[in-house]
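First comes the structure, then the notes that go with it.
Yeah, one chain of the complex is gone here, protein chain that is, but the others are all in their spots.
By written order: A, B and C. Residues from 1 in each chain.
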């Protein structure tokens, strides 16, 4: 594994940092609130998906970088690297069969030695694997052919069983099933078959597991998706049972969707299971979290903070799901985690009781002021403080570069190593 | 009431018409299917909303035409006029308080004499009426203030009671409630209060009535609507009970939404209550049905035909909801009804068993061919035949113009008469 | 005019303020850059449109507040009030005929006494005025009828002449012309007629004036607008001549449009004339600037700062164009101006040479860091400092409320006063 020697923060850095903390206290006017926020920030861990450690691409091409992890062990090492820098990425989310390991025990040992755990496991029924007995060309859990559906169901069961071995507690199901042309699907039958298949998978779920069901309006199908929106996912997880929840991927919405309201509605019905964080302008662009719509991210976190305040037992799955087409994947992930923590920090500064007071009076200008004041506060020092307290570095990207980590990875793994996956 | 003397179809028209019927039989290759379609077309009645009989407008202005109905009696007469021409508009849908009548018995008599009935009644809590005790500025059923909610609940109860007198069997609730700015609403509380208010209204529903609950993503609120999408409406009507159903207004969707799939999903859960037909390119443009996306309309009707085939007791509410900003409202309504019947006729020509056969084989090209063949068939003669069999005219728009109906209405009612409403 | 007695900032406020300034210097690491930013902020003046001083509405209704200005003199007084608070709103933009004044000399005197000037004048050919000889129902500058076009051309000429009297230097043309249905317009002819009409107006433009030409994709027309996008506006202003420029209204774009790129392209061709600032989620929602997409606003200002750096003679028109449907219009305008200045301040903190350096190396992560660092900096103190130096108040909204300005306006003008306009 790449050896890195992380420098201590300089004296100058640290004194600048404490002045920055003071100025947040000054702006917020409540030292306790700031300390509490730092405490909460320390607890937030965001899982890294194994497939985001390599270079992504589009149907038009892919421009690989170098030093990509070409084995699951290397992927785990990359996540450990990230976590060593930011102390907020202490778990990895696997995608089967891309991450199918021959020696699970060794991997578990490796992960343990690096203080990493295994987050939700992901099944894959949107690609055919070599020598697969049936093709998913026309769907998987929704397929008209019983044997294809059974293949997909069995695959999901296998994923659960792999996850059990690893210590995972959740199965994430993203279903690419859908149709490209009007007439291709009988919507009702396709939905019904999907519900049946999911039920069979659900029945294999260990009692302490959660099934996280995604939704997506389009891509890779361009006329209909079997689970196009939160409403359909909600309908399905409601029928499946208490262990089934909806997972929100920020990029899986039609233009202009109010995502924070969906988050709230799912919390209202206790059916929010977790997140795939990313950002996007047009479709499922899968770009760095917070790189385009930081205020939307903040508003989503306001709902989450309220939800966690309302229900201390709320157990949500947090993961990044991005495609790093042209930036260094590790730098990109560091930026994403930072953006998530910044949004969370801002949301923690809101006084929700005060907000509710003005909401009840319909004092809309004041409600806006309260949110904007939190958002306009420079909370980077709080995120840094939480990171430093956990043993992370002052500036993860800067450390990554000063330690020439990418260069080291390339020299170890070569320029042509290729992460499996998309 | 305007006297019109509708000419008989000419011999030439009628012989052209029968050739056109023959050519549909030729194209479809099944005379029975064509007869059955004509039979179904004769049964489809589409309600006319009272507010669509006058000139609509935008926030930028309104350009009234002339001869608009300025009383409820005149509105009923306008609908009778339409129905005399097309024989498919035999009911009117009222909007309270715009259509609050002093003498209900007289109106019922008038309607009966014209063979018209009263369709769903609509409540209005998106505008303040003169001398209203509380304002709906910040919402109605969702309002933070109990007294405003009660006002809105009572209004809905009154609307039900008016509807009972008239013989209506459904209450349509379109809720403009929402927020324009982040922070204005606590989504969860607003949704919860709305559910409570709706429950109280629902409890007043006569046992043979349906409550139709609309959804809309934006306008007049521009950040959130309390019931933004079918999922939220579905969640609410599920909690309310069997008499509550979702109503789909074609213009109430985000860009690129697959509406026909929503229709299918609601049918799957037996929660589709009815339609507000219109067409649109950008938002809730409320333009003439079928004037922009006739293929989408056809696809929606394919779902409806399948749904009605599956459940002969399915009882759906059909209504036009459009805003006639620059065209003659009556001509516009005639065009809308014609477009609906054309789409229905095309959908009736599809052989759904054959379609299912190819769907099950994933023969996508063939599925597409089946739908497109039905859509590309010129079914205007079938719609005309159904209309003629019911005693309507050969060409409603032509008759409207030849009889100088608008001119007569203007001379009777003046150029400055104004229909109440939007 | 409403008498207000603005308190001095407290000692505590002022010492908090200077700590906040220091912390910006600390974050930015360059005192000169901060001073320069404050200097630039002092120069930015944003015009207030007369029509934004009252309550706006939608086609579904309007919920008036109280104390609205019911005369042009009162509108000028309202702008003076805003300017007294924020010192950044020293001009008013009039809309003719809504703001047609009988006694122009008196108005000029009033404005002068309040240190206000008259910004761009706006023509209105999207509504019919009482007793207008021809109707704009089917268009104005594009109308098929020569006499309607001439009426609209003459109106624009009259607006120029009114503007000349007032000391304006620009005519803003927003053309609602378009079509609601396919077939209604022959696009080519409509565009050609519009070009002819604009040419005639352009020929009346005083040599030191600018014609600002807006574009908008839809509303109030729902199939086509004659000038739907920047490309069409650019095509027209290119043909008209050097005095014609494109005006960008932030709400006048299709979903997901990259507005900052349009700004850059127009600057590239020296055809950017100015802005109508507002924010929106769905369409032309006309909500408070910065209330939804503050990062987009910042990115637009980055282009503007670069543009102004490149061309010190660049003369842009800055105006708010919003519709205050439920908030107090004056509070809303104060929030909008603040948001504009915050975005400008953030954009002023970017080191564009450094950015160019990394752009040239395709170091994308670093480019992102540079922008996000500026955006994440809490610049509220810089905006406040600029305001205080100009004699404005510490916190405009707070002063507005503490001085009970709305209450005073209501007591002076009544609850039912109505601002003309939308």
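Note that a residue touches a chain if its C-beta (ideal position, glycine included) is under 8 Å from a C-beta of that chain, and two chains touch if they have at least 3 such contacts.
Only a predicted model underlies this, so the values are computations on that prediction, with no experimental measurement involved.
Taking every chain of the complex into account, the absent chain touches A, B, C. Within the set C:7, C:161, C:203 or C:261, the residue that contacts the chain not displayed is C:261. Considering A:219, A:239, A:311 or A:354, the position touching the chain not shown turns out to be A:219 (whole complex). Only one residue in the set A:54, A:67, A:163 or A:182 touches the chain that does not appear here, and it is A:182. Which of A:137, A:361 or A:404 touches the hidden chain is settled by the complete complex: it is A:137. Residues 16, 19-20, 22-23, 26-27, 255-256, 258, 281-282, 288, 290-295, 326-328, 331-332, 335, 339, 342, 364-365, 368-369, 372, 375-380, 397 are the ones on chain B that touch the missing chain. Residues of chain C that touch the chain left out of the display are 137-138, 144, 179-189, 191-192, 217-218, 223-224, 228-232, 234-235, 254-258, 260-261, 264-265, 267-269, 295, 299, 303, 306, 355-356, 359-362, 364, 367-368, 370-371. By the touch criterion stated above, the residues of chain A touching the omitted chain are 56-61, 63, 126-128, 135-138, 176, 180-182, 217-220, 222-223, 255, 280-283, 285, 287-288, 291-292, 323, 325-327, 422.
Note that only the chains that are shown with their structure count from here on.
The geometric centre of chain A is 42 Å away from that of chain B, both derived from CA atoms. In this assembly, the C-alpha centroid of chain B lies 40 Å from the C-alpha centroid of chain C. Across the assembly, chain A contributes 255-256, 258, 295, 364, 368 as residues in contact with two or more other chains.
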